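All protein chains of the complex are present and in place, except for one that has been dropped.
A, B and C label the chains in the order they appear, each numbered from 1.
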Amino acid sequence: MSQQSEPDRFRITALGPCTHPSPLGMSTVSGDGVGDYVPDDARVLYDIVHRLGEPVNCDLSFEKAGPRQHLFFQPDKTKAAVVTCGGLCPGLNNVIRSLYYDLCSNYGISELVGIRYGYQGLNPKIGRPPITLSGPFVDEIIHFGGTVLGTSRGPQEPAMMVEFLRRERIDILFCIGGDGTQRGAHAIAEEIARQELPIAVVGIPKTIDNDIQYVNRTFGFITALSEAEKVIDGAHAEAKAAPNGVGLVKLMGREAGFIAAGAALANGQVDFALIPEVPFRMEGEDGLLAKLRRRLHRADHAVIVVAEGAGQDLLADCPDARDASGNRRLGDIGLFLKDQIQACFGAREVPVNVKYFDPSYHIRSVPANTADSILCSELARHAAHAAMAGKTDLLIGLWHNCFIHVPLAVSTGAVKRIDPEGELWIAVLASTRQESW
Amino acid sequence: MSQQSEPDRFRITALGPCTHPSPLGMSTVSGDGVGDYVPDDARVLYDIVHRLGEPVNCDLSFEKAGPRQHLFFQPDKTKAAVVTCGGLCPGLNNVIRSLYYDLCSNYGISELVGIRYGYQGLNPKIGRPPITLSGPFVDEIIHFGGTVLGTSRGPQEPAMMVEFLRRERIDILFCIGGDGTQRGAHAIAEEIARQELPIAVVGIPKTIDNDIQYVNRTFGFITALSEAEKVIDGAHAEAKAAPNGVGLVKLMGREAGFIAAGAALANGQVDFALIPEVPFRMEGEDGLLAKLRRRLHRADHAVIVVAEGAGQDLLADCPDARDASGNRRLGDIGLFLKDQIQACFGAREVPVNVKYFDPSYHIRSVPANTADSILCSELARHAAHAAMAGKTDLLIGLWHNCFIHVPLAVSTGAVKRIDPEGELWIAVLASTRQESW
Amino acid sequence: MSQQSEPDRFRITALGPCTHPSPLGMSTVSGDGVGDYVPDDARVLYDIVHRLGEPVNCDLSFEKAGPRQHLFFQPDKTKAAVVTCGGLCPGLNNVIRSLYYDLCSNYGISELVGIRYGYQGLNPKIGRPPITLSGPFVDEIIHFGGTVLGTSRGPQEPAMMVEFLRRERIDILFCIGGDGTQRGAHAIAEEIARQELPIAVVGIPKTIDNDIQYVNRTFGFITALSEAEKVIDGAHAEAKAAPNGVGLVKLMGREAGFIAAGAALANGQVDFALIPEVPFRMEGEDGLLAKLRRRLHRADHAVIVVAEGAGQDLLADCPDARDASGNRRLGDIGLFLKDQIQACFGAREVPVNVKYFDPSYHIRSVPANTADSILCSELARHAAHAAMAGKTDLLIGLWHNCFIHVPLAVSTGAVKRIDPEGELWIAVLASTRQESW
Partner (left out) sequence: MSQQSEPDRFRITALGPCTHPSPLGMSTVSGDGVGDYVPDDARVLYDIVHRLGEPVNCDLSFEKAGPRQHLFFQPDKTKAAVVTCGGLCPGLNNVIRSLYYDLCSNYGISELVGIRYGYQGLNPKIGRPPITLSGPFVDEIIHFGGTVLGTSRGPQEPAMMVEFLRRERIDILFCIGGDGTQRGAHAIAEEIARQELPIAVVGIPKTIDNDIQYVNRTFGFITALSEAEKVIDGAHAEAKAAPNGVGLVKLMGREAGFIAAGAALANGQVDFALIPEVPFRMEGEDGLLAKLRRRLHRADHAVIVVAEGAGQDLLADCPDARDASGNRRLGDIGLFLKDQIQACFGAREVPVNVKYFDPSYHIRSVPANTADSILCSELARHAAHAAMAGKTDLLIGLWHNCFIHVPLAVSTGAVKRIDPEGELWIAVLASTRQESW
């Protein structure tokens, strides 16, 4: 029977009172067969695991996302914009399409425009004009990878972007992107607040690396795993076909190894998964090379998956590798491993057959699969609900399978990384049966 | 700062004290870089959404699944068995393979056998002898649909099955199956308890319909949606290619419409989703036929997805349809809809072009995709952990993204169904923009 | 050193002399590194297999397709139209897109329009106006099944259609379709000839059943096999998972069993392939039921693939089946087989587990795969070449891997069927190891 106080940190900013009834025609009572609006004070607990007999921590909770009974914006007088920033991610077009139907068909807003090529499109000096989205324009885009609006990297000056929003009479801006994009969105929201404008900024998290805080799973991530799995299958086939065959796959993940870990877990045929969060050594009895020798002795073949950000200390510490390979290998853990394995076995006159796979952008440039399509649809819808209720400077999160509102300032503090003591890494170790490093 | 008492209902049965240390080599302290065992009193809250200022309900919680520090069974003297029952589901072979590696490689048990053709394999009069699983046997099976052990429907006599387990010296039985299978598993566990035998029975939920209680998502479900989506894409292509084209797809789901709802949501091109939980009418201004007429008038084509269990009242109440079509249509909502639509438009001399798709078993007989492969691996691993700790008469559930232990008696009470007021159905209505029925 | 005379039957009609130089910039001499125009008298032999010492039959040959040095139509004054008729087939959009780029970009014609919904679009009373094709319109359509122009079945009155062509000032009509469509195209060409109009009619063969004469392989066929294969994989998984499991798959093919035969050959897991061209019996020692019993006794499971047109004599001759099942089964060989197998084994009290798959339109409504994409591109290009040279009343054929011109009157005489003594059926028998019927 707890009472909780709400830490300020997770409080969501609102543009003002909600005076317009929602046109969604939902209900406020359960049992009438009609779906219910989410009350504004509904919260999702931060911690849901506890030990019997010990108190549950109810102090920390997130605002629950969902359709609100009353809106800040009057739909038929509202114009919204959506911008996609940063690297590609499967599902961008799904989010755009769902936003269109949620806002224009379900809420009935007057217009949704698409900003071209990321934040560049909010800079009138270099950007192209926005395009008005329509049914024919968005209907088939879910079948394509990429983003139909175009994207770019890097920020633009907040005041200039806010000026653009004002001039274009845009009431809501949806920013689809990763950590940098959301920091940019926060800067826009702060500038809007400074100018006391009634413009909502809602972030939709997008990162192929799955490394945004308070978002259990980002859209496109499962699709990327699926593509990575196919490459691993090929590496497995190559490894098995050769005597002492080694299939080596480098996957995306600069700061966080979620793709490498997830693909290894899903595929089940990976013998070694190497991620940035868990350092490893090459030499010594528990080094990768010795483990690989034992694995090859035992099973004739091996599959290694390495995140691009893994083992960066090895590259720095290894002057030979640097001398031999020059700048190109600085940071290229895949080629480093390939060379080291070949050199190590060569020195022992044991034939080894390393096949190297670097799918690079391929895993992120495909259309979203089923799991991600659903997630995209849900994220877009919850973003629309939040924005129409005048909530701003927030990101749609996913916590314990619930969609939540997370203040942008909170979410963008630091990237999410794999906990070496957590369930995911335990599962990867159990699946690969690589000894812990 | 709540205290909670544990309702008896969710209490898990244990065979006895755990005296054997786990061989997994994990840790009990956080911060040492090594993954931690899950303490036996760790709980996952049942309710995690509340309203600000109101108390959190902490009374109800599930036992958290995971590796235990001490085991009931001494691994190298333990023999386990796995049985797959009921209809096919993508991922059965993944669960079998993961069980093999978790038990035989990680825990180091002495043997894992596979029971042939479901519970029939526990009946020596009709069954075939079990087979001992090995690395070569299981290594590649994840690439196939179906179950390498075979399956069958229906129960066998509990005392006979327990006698079989005794004679084969099986210490642990993993039962992979749906509601009926888990009821059978519960009967076996009860008979074991009556005889006071030290045999653990652990259920792993399997249902293509996703309708098991306390399991947010069952393995194979996303794969089935993915296959269903492809059929819907085809129906959409057929519908768009013809003047007044209607693509009509019947999908699995006798009691619960999760597949139809999920596929509609994922696909985004579905105009009408019909499920058993939400009755609908054919006639009248808000009946399906009128809505379809309006849709065709507006857009020239339409896609309808119907769960096989939807609209059964219509079939019964509709003597004309029964007269015209005889027994065969009793229950076949897909053919019923096809006929009704053709008759309705024919009567108005409006040409309509209905293309009917009935993928039937196809969506369940494929290999598991990435999302389901991970889930299978996790479910198997948590089942192994539970069994090795001597827990019995339970099922591995999934609640708020956490794996939990659910007593078989509790889980099998009733099937899970779509809440017409819940988030999933709201999302489907928003996506299809079909008016609520 | 043969001389051949050309039988009239294979002679191609031309609208008139070719006086305009081709804008393609190709060459007439070999060895200059530039691709060569095809001379108008180049021929592809009909028979290419002979016995040593016996004369080669050089009398019969087809006109070789390909770019001509001189054109009948002046490109920048030429307007063309394309129409898609009949059932869907993977690759229709590829043909449309390739026609657009070949004609508008490479030849530089003034306009290509798309006729809506098949020959209906040439009937101003019921049809919708044609649409002018453009790069943005066609660029992405190859990713979708179906036809972006729409289609319909059935003929329209030739004089009316020719009147439409005249009024719209269309110089070339490309007719994509099967036997009926090409008969319609021939009727249009005859009416044009009667009126002595300078309009070319060029047919592009399209039939999911692969049953057009002088076309070794039609586009979409390999894609359909690929989809059928997936269903067969599922049937195989279902069959293997059950004791005495039978996976039964019905595939398209009313007159010709190419899909069933090809899918069986490609899949390699089919035990019985049944096609219209090869009658079979149910009863007797060499009947299907006895063979199935032997197969199940030997291997516990079986996979049967049946073309929808197979065994129609059995349905007619079998009064019991008709009595029992009523009208619905007249012609439904799939359900007939399912019932007969269940009845036969039931009568012997042998449990059998038949899983029935009827993918119906699914295998034809998907996008074209790689093999078919290339074929579509080639067919469209050769059709463009033929039309620009003023050739008419012809179809682009494929013979010994060469693209050829076939008079419509010749091609539409009768459908192509599997030769029970030919290589394809021999291969199917060798692959299935079903004894010959």
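Points to keep in mind about this one:
Please note the rule applied: contacts are C-beta pairs under 8 Å (C-beta built on N, C-alpha and C of every residue); 3 or more make two chains touch, one makes a residue touch a chain.
These numbers were taken from a predicted model, which means no experiment stands behind them.
All shown chains touched by the missing chain in the whole complex, by label: A, B, C.
Within the whole complex, the absent chain has one touching residue among C:Gln120, C:Gln340 or C:Ser377, and that is C:Ser377.
When the omitted chain is restored, the residue from C:Ser22, C:Ser226, C:Thr392 or C:Ser411 that touches it is C:Ser226.
When you scan C:Lys79, C:Arg97, C:Lys250 or C:Lys291 for touch with the missing chain, the hit is C:Arg97. Mapped onto subunit A, the footprint of the missing chain covers residues 88, 117, 120, 144-147, 150-152, 230-231, 233-238, 240-243, 325-326, 328, 355-362, 364-366.
Annotation for subunit B: contacts to the undisplayed chain at residues 140, 143-144. Not every partner is drawn; the one left out touches subunit C at residues 1-4, 6, 25-27, 30-36, 39, 41-45, 48-53, 55-56, 58, 61, 64, 66-67, 94, 97-98, 101-102, 105-106, 139, 142, 216, 222, 225-226, 229, 262, 265-269, 369-371, 373-374, 377-378, 381, 400-402, 420-423, 425-427, 429-431, 433, 436.
The rule is simple: only the chains that are shown with their structure count from here on.
Of all chains, the one whose CA centroid is most distant from that of subunit C is A.
For the pair subunit A and subunit B, the fraction of shared interface numbers is greater than half, so the two copies use mostly the same residues to meet. Spacing of subunit A relative to subunit C, judged by their CA centroids, is 45 angstrom.
Centroid to centroid, with C-alpha atoms defining each point, subunit A and subunit B lie 27 Å apart. Under the contact definition stated at the top, not a single residue of subunit A touches 2 or more other chains.
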